[in-house]
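Every protein chain except one is present and positioned as in the full complex.
In this document, chain identifiers A, B and C correspond to the written order of the chains, with residue numbering beginning at 1 in each.
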Amino acid sequence: MDFYIQVLISGLLLGGIYALISIGLNLIFGVVRILNFAHGELVMLAMYGTFWLYKLYDLDPYLSLVVVLPAMFLFGVVLQRFILQPVLTTSGVMKMFTTVGISILMQNLALILWKGDFRAVQTFYSMSTIKFSGLIISIPRLVAFGAALLSIILLYLFLKYTYVGKALRAIVEDHATARLMGITVERHYLLAFGLGALFSALGGTLMMPFSSVYPTIGGPFTALAFVIVVLGGLGSMGGTFLAGLFIGVIEAFAGTFVSPGLKEAIYFVIFLLVLMVRPQGLFGMGRGTEEIGLK
Amino acid sequence: MKKLAMLAAACICLMQISVTGVFAEEKTIQIGALYPISGNLALMGEESWRGAEIARILRNRQGGVAGKQIVFRQGDASTNSAARSETERMIEQDKVKAILGTYASSRCMVASEVAARKDIFYFELGAIANAITQRGYKTVWRTCPTSLDFCRGQVNFIINWLAPTLGKKANEIKVGIAHEDGEYGTSVANSFATLAKKTGLQIVSVEAYSNTSNDLSSVIFRLRKAAPDIVVAVSSSQDAILLSRQANELGLNIPIMGTGGGHSFQSFADGLGPQANGVLNVDFTQYHVNTKYTPGLEEFVKLYQETFKHFPRAGSSLANFMGANVIFNILEKTGGSFDPEKIRKVAMAMDIQPGHTATGWGVKFDKEGQNVRAECLVTQWRDGKLVTVWPKKFAVMEPILVK
Amino acid sequence: MKKYTLWIAGGLGALLLLLVPLYFKSTFVLHIYTLTFFYIGLTAAWNIMAYGGNLSLGHASFFAIGAYVGALLYVKLGISPWIGLTGAVAASFVGGMILSMPLIRLRGPFFTLATIAFTEVLRLIAIDWRDLTHGSAGLNIPFDLGWLNLTFKSGAPFYYIALALAVGSVWLSRWVRYSALGYHLRAAASDDQAAEALGVDFNLVQITALLISATLTAVLGLFYAFYSYVLEPATLFSFELFSLQPALNAIIGGMGTVWGPVIGAVFMTPLGEFLRFYLGTIQQGLNYVVYGIILIMTVRFFPGGILSLLTPLGVRFKRWIGDTGDNQ
Partner (left out) sequence: MLNLKGIDCFYGDFQVLRDLSLKVEAGQIVALLGPNAAGKSSTLAAISGALPYTKGEINFCEKPIKGIKPEKVVDLGIALVPEGRKLFQTLTVRENLELGAYSRHAREKRGKTLQQVYELFPVLKDRSSQTAGSLSGGEQQMCAIGRGLMAQPRLLMIDEMSLGLSPILAKQMFTMVQEIAAIGITIFLVEQQVHHTMRVADYTYIIEKGHITMSGPTKEIAANEHVKKTYLGM
């Protein structure tokens, strides 16, 4: 029994990180309606930021958030303003390919600037664990999980109770009508992209104590985040969180009891099944999704 | 209309430029150097290339081969398809008569196939798949160990050191394998399983995982259940760190033995810190080794540091250095000629005993073109350094058992 | 009169292409041509789905299905790849049917995501199913010369095979475009509801396009496998090489048109080789940086692709190929 609980804990902790990265994507996907193929690269960039702050200035990964988060927010805003905004009126396909271009560009710039080495941060708490009644929990993973939970709650409150948050929700649902209300949609796109980058950066930085970074690390995160966002439902932060945990747990159990090599395949199959049976997402609102491809 | 004409002209130019290379000069020896220097394998590919490059620089300083300077025509085998294109290009456009490379086995399989069908020499200095020299081509040679040699190194160590240390007989030793499911991990794991069966080791668990995975807890759980005496890990890069970290997080108290790749990288120790201590590894010759048996190693490291401004990142550059030197020696003896018969004769006649090259490997090619005197050494991470611990003559420290 | 002379020009062009292997002895040149032909075929096949406004980023799956089925039948059972073709077509047909189950209800980004997920699943299975595919270690096509085995010493036979495949694919994609199916697809692309109001069964149209596109891709995959003699999941299921690249070619050439994909492939394939050679060896990754910039710039400044730059000529070109009305 303990064994199953241990696997479950592992999956939940992993799912927290996944959720964190995915809410960033959900904001971008939901608000700006761009299929952001460069999402994993945002995570990658944040991880490198954390690494270099640690390496050059001996800054602890958690402290480096102070620098990395604003920087990544700004990066997201710039990306949206100068690269994506100009193609916003073209078809979805074109927007998507712009992000593919950004992804290729960022990956290879990282390769040129920082080489292919995998880099890790070594902190005193990297390996620290909590042990009780035969269960082991990694502290940095727990911290990441807590941060994920906290930031999802904060984001929820922000969307629920602030005026800007309400405007963002309105845009998720119907940006044309939001415009009729006088909502400056483009400016909110900037905000959404910035926040999306910020949450991805948070996920990336919190992973650094127990993970390593290299130029091509982003790809799998992009795919994963898409799966989670679709499962959780567009525009639904709670749904994304649950879907993140769900995928984390599925991955842990499938990996442990089926085969570690097939764990990704299993969640992709679930993804396809969900698209087949309930395309509006397992937990989600799925409202306003008709426009971007769900019937 | 003007736009179109310009576009068409540009297209044609592009075709032309990509098709017409710069022709080789007579006064130099042109060799193709094919490595994956972009894409997923870029890191080790580039490190491997550096080894060959150092060998070239050194040899040119000493007067080159048969009085001619050596020039590398570089190719980027970033994908299998690129490996093929680049091989064709180097042969047809750059007119190279021999190619060295490749680090990754699948790239080598493609590239050497192209080269062999055109009777162009292919010298493999770093890829380890057994099949490379088993296809019956007379122009494909390999100076480095095969994946079977890797596993031989591991199995010898397990039987001759681990078993006595644990107070067990060889056939009581249980081994768990965790390998990345790429071509490297799969072929090494297959070799290990084959060899282990012959020697009576028990394999209790074989876990394949994707090297892009960001969580290996399931691998750890499965290994924990199987409870082996040692985990043989075949990791390509960051997954080596991840495996060790999660083993530690999740209380897998079993010694881990890497198989080159990610376990040989300095980043492994940098990332893990003290936790890296005691992790075993089997690989090409590394830098902390009994230099009596590796003449030329210190010179290599010195020149590497001068050229690239830091300590070599892994032993694969050294292996490529050694291999490139063997090729230069062969060409020296043929007087710079690429005549197949001459090269074959010279190569087959080569007979260097172990302990006389920079990697400590001897040189003796078998009929298939494989250097049978290449061997893998067991190393161990000790205080951030990858120290050779086995076999004894190469060792600079005694191995220790860290769970 | 004018049309007559243009036909002659076209014929001369075709003849020149046929003569290329006689003139160029270099297999490298032939290889670049061959590769370009493969990509013309792949892009044209991919484009058939794009007529309906649907963007697949999972065509590597069909490519790999064709390659694996053909190669496995040959390596394991000794069945000639020419007969194996039927197997490849059948397998990709089944694959297309399976994929169309989730796809029926999806459009836009979700459609694309589903195709990616489908490919990932197949890729992971191919890696895991080692008894059959030898996993990542890969399968080799043995070097047994002969037409029946699709194994040759010179580059010329594959040059002609690839040329024929390219011509065939473009012809098929053109045929589809101007058939009732193509008309329905384009109606569906421009406005679903209007199309459905016209009595077009959108699902049926979409699935038919998918199946044609999938089987064509599989056929190309089979020949590519024998051309490249090593099969491994990392290459055949490669997102960059066989899912993304055809889409890129089509977009850069002009998506949803007959000739855009051809122009895109003819432009991009040598460019990729050229960039890798001239930039990749100067600084690792530099070629892809340039590649990424080209992509971003194309979308931004020429969203209609290269073909849209050629519009003035395009009209004349259309007249030349005997195409009336119906601009793109």
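Of note:
Quick note on the criterion: a contact is a pair of C-beta atoms (placed from the backbone, for glycine too) under 8 Å apart; a residue touches a chain by one contact, two chains touch by 3 or more.
The structure presented is a predicted model; accordingly, all values stated were derived computationally and were not measured.
With respect to the full assembly, the chain omitted from this view is in touch with A.
The chain that is not drawn here is touched, among residues A:L12, A:A38, A:L65 or A:A178, by A:A178. Among A:R81, A:R169 or A:R278, only A:R169 touches the chain that is left out of the view.
The set of chain A residues touching the chain not shown comprises 163, 166-167, 169-170, 173-174, 176-185, 235, 285, 287.
By definition in this document, only the chains that are shown with their structure count from here on.
Arrangement of the chains shown, judged by which pairs touch: all-to-all, with no pair of chains left without contact. Here the spacing of chain B and chain C, counted between their Cα centres, is 35 Å. Here the spacing of chain A and chain C, counted between their Cα centres, is 32 Å.
Contact with two or more other chains is made by residues 124, 127-128, 284-285, 288 of chain C. Multi-chain contact residues of chain A, defined as those touching 2 or more other chains: 108, 111, 116, 259, 261, 264.
Against chain A, the residues of chain C that register as touching in their complex are 55, 101-102, 105-114, 116-118, 120-121, 124-125, 127-128, 244, 247-248, 251, 255, 283-286, 288-289, 291-293, 295-296, 299-300, 303. Of all residues in chain A, those touching chain B in their complex are 3, 6-7, 10-11, 14, 108, 111, 115-122, 126-127, 129, 131, 136, 138, 141, 207, 210-214, 216-217, 219-221, 251-252, 254-256, 259-261, 263-264. Within the complex formed with chain C, the chain B residues making contact are 1, 3-4, 7, 11, 14-15, 17-19, 37-38, 42, 46, 74-76, 78-82, 84-86, 88-89, 91-93, 106, 109-110, 113, 117-118, 129, 131, 135, 181-183, 185-187, 190, 208, 210.
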